[in-house]
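Heads up, one of the protein chains got dropped from this complex, but the rest are sitting where they should.
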Amino acid sequence: MTFVGYLVDAVSLGALYALIAVSVGLVFGVLRQINLAQGEVMAFGAYSLWIMRALPSWLAILLCFGICVAGSLVLQVLVFRPLRGASALTTLIVTFGVSYGLEALWLVVFGPEGKPVSMLIKLNDTVVGGAIALRWITIVDIGTAAVLLIGLYVLLFRSSLGLRMRAVAEDFSIARIVGVRIDRVVTVAFVLCGASAAVVAVLETVQTPLVTTTLGLSLIVVALVGVVLGGLDHLARATAGGFIVGFVNSLLGSILPEQQLVFVTSLTFLFVVVVLVVRPAGLLAPRGAGAERV
Amino acid sequence: MRASLSGGGEEGARSSTALLDVADLRVTYGRSVAVGGVSLVVHEGEVVGLIGPNGAGKSSTLLAIMGAVRRSGGDVRLSGKRLSPSRPEEVARLGVALVPEGRHLFASMTVRENLELGRLARGDRSPRFDDREVGQLFPVTEEFRNQRAGLLSGGQQQQVAIARALLADPDLLLLDEPSLGLAPAAVTAVFSALEHIRQLGVAILLVEQRAEMTLEFCSRSYVMVGGRIRFEADRSTPIESVIVAYFGATSTAASEHER
Partner (left out) sequence: MAGGARGVLPEPARARLRLAAEALGPLALIAIVALVGAQLSTADKTDAINVLVITAIVVGLYVFIGNSGVISFGQISFVAIGAFAAAIWTTPVGTRDATMPDLFGFLASPRLTNLESLLVAAGLGAVMSLVVGLALMRLSGLSAGIATFAVLEITYNVLANWEKIGPGPTVIANVPATTGIPQAAIGCAIAIAAAFGYQRTRSCRLLRASRADALAARGIGVSIFRHRLIAFVLSGAICGFAGALYVHELGSVSVTELYLALTFSTLSMLVVGGSQSLWGATMGGTLLGVLYSFLSNAVSGTTVFGLSFTLPNGLNTIIFAVLFVGALMLAPRGLTRNREFLAVALGERAPHPRGPVAIALAGGDGESPGDVETGSSGGEAASRSVKFTPGQPSP
């Protein structure tokens, strides 16, 4: 495989992480809450695909959407609504606990062995063989992410619902005073998160057809890194941050030798620490943007 | 003297034609009392002032009417209907619009988007005016339609903020210090706009520090000091007595604080 091939793969993984990052950014924008549990909604979706492995693919995918949206809404009612008004940090800590507990729940229910999902396996075939080795799933990844992100942009900036969501994100209190029913806006945000989780669950299981208990937390932690690097407070930057982290990770994974590869995690997190200390509003944010400091 | 005056206000509160009826409203932040039992009335189409020195609890009163800060006691009714103490979005949809102090536009949005959000609370009601009238009343909203609201000057933002509130077609407009930080010309513009709004039949509860201007503009004014209403004035009330109330009450507030 050539460098171009690696690049295309990196764009594909970046696109996947951008989708996760945009969900985290959306909830943070609207509610100032950190949604680490998003990862477990994706894991839940992926396991549901294994449960429904006997069903036709289109039906399983459809049901997976319903399941992820329902899961997302249940979390909103049980976890996020009671935490409204709490600090973002509290939500980070609580949803970390929720994620950790759900991961253990998958272990109890599904066991430690990975569950094979062979759905849409043909998407892993190559479109163009040889040097570039382009697979169908890569095209699907990039295409889906592009369509969804554009769709989200249109929703946010070209619809009345999006206007209301942006109003809540910009100023929660004033939005309520002009008559925005925040509960509906929040519900929409979590429906979108659920749908995005389903997309990621499907794409991820097609590429890596083995669902394991750590799927959710490992994906969400990397996405959160991207969101922080890009800038939590700004949806487009957060999404771009998610994309960059996925892209760089994939590219380094392809070109670095194994011995150095293991320390990529350390370098990534070291980078996170440096950014938090030096540019707390995010790497992509304009200079001088504020953050919590003493 | 205080008792008899505010007692008179409460008598008025019992009358059936009141649009807004606030009874014994209380707001506390932690241990400090911001509003300590305020009762006031605004009738349909009436323009009422709420004046008092800095920290008197005027803004808190407006926010509590709106349900945007938690009330620790009291009752707020609009045309006899109790207003939710914690859901400002529902209060807005019942026909109360608030222009908060400091204007608070959605700074990253365009003027047009800000105004569109203003229309939200209107629901399906057909408004008492044409939206174009609002544009004529506030030419800024037409001129800078596609400009980001945060980039406008203070006076322009105030006009957009009032226009946004007006587009909700409210029965009652709550205004918090609309003249604060504005140049004299901008203040004149705001007050002439308010005069038009009054003529549309919208009732106004106007919070101001500029006592003289407010007394003249409003048909009645409440003088609020130290979280309580001390005084009810009208156009014939000499400004001196209001000033005395300000200062007298400051010392009263100080003595209450020691208690």
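By letter and in written order, the chains are A and B; residue numbering begins at 1 in each of them.
Methods note: a residue touches a chain if its C-beta (ideal position, glycine included) is under 8 Å from a C-beta of that chain, and two chains touch if they have at least 3 such contacts.
Being a predicted model, the structure only gives us computed values, none of them experimental.
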item: Of B:Leu25, B:Leu63 or B:Leu166, the residue in touch with the unshown chain; value: B:Leu63
item: Residues of subunit A in contact with the chain not shown; value: 34, 79, 81-90, 92-94, 96-98, 100-108, 112, 172-174, 176, 221, 224-225, 228, 232, 262-263, 265-266, 269-270, 272-273, 276-277, 280, 291-294
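By definition in this document, only the chains that are shown with their structure count from here on.
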item: Rounded Å distance between subunit A and subunit B, as computed from the means of their C-alpha atoms; value: 44
item: In the complex, subunit A residues that touch subunit B; value: 160, 163-164, 166-167, 170-171, 173-182
item: Residue numbers on subunit B that touch subunit A, as the complex places them; value: 66, 68, 87-89, 92-93, 97-98, 100, 104, 106-109, 113, 116-118, 120-121, 164-165, 168
